[in-house]
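My structure is below; once you've seen it, I'll send some questions.
Just one protein chain is left out here, and the rest sit where they should.
Right, chain A next:
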Amino acid sequence: MTTTADSLIPATDITDNQTVAVTVEGKNILICKANGDYYAVDNQCTHQRAELTNGRIRNCYLACPLHGVRFDLRTGMPKGELTRVPLKTYPVSVAEDGNLHLELD
């Protein structure tokens, strides 16, 4: 089943290389913007579940603030040896009203 969450936040509220944590249906989700595109991922590192809110984004990669694993925001795939578990990603788009629109499955 697909749940959609409209009217999340206005797309203009988030700038490049910024993250915004939101709770959707009890899930902690991180909205990110990189190179002009929006991404949504689980706000929890797959290494040791650290929150990713303060992670740096560089070139479509989000780095965990704790030990530094970098996740490709497009695929969720990690780089480095600390974890091989990808980060869950969610489709996100800008709706007609200018708000971000998220799909949870």
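Here, a contact is a pair of C-beta atoms (placed from the backbone, for glycine too) under 8 Å apart; a residue touches a chain by one contact, two chains touch by 3 or more; residues count from 1.
One rule holds for everything that comes next: contacts and distances are computed from a predicted model.
Peer 1: Which choice in "ABC-2 type transport system permease protein", "Heme/copper-type cytochrome/quinol oxidase subunit 4", "Carbon-monoxide dehydrogenase medium subunit" or "Rieske domain-containing protein" gives the name that UniProt lists for the one chain left out?
Peer 2: Checked against "ABC-2 type transport system permease protein", "Heme/copper-type cytochrome/quinol oxidase subunit 4", "Carbon-monoxide dehydrogenase medium subunit" or "Rieske domain-containing protein": the hidden chain maps to "Rieske domain-containing protein".
Peer 1: With the full complex in mind, choose from A:V69, A:L87 or A:L100 the residue touching the hidden chain.
Peer 2: If we include the chain that is not displayed, A:V69 is the one touching it.
Peer 1: Under the stated touch rule, tell me which residues of chain A contact the chain that is not displayed.
Peer 2: 47, 55-56, 58-61, 63, 65-70, 79-82
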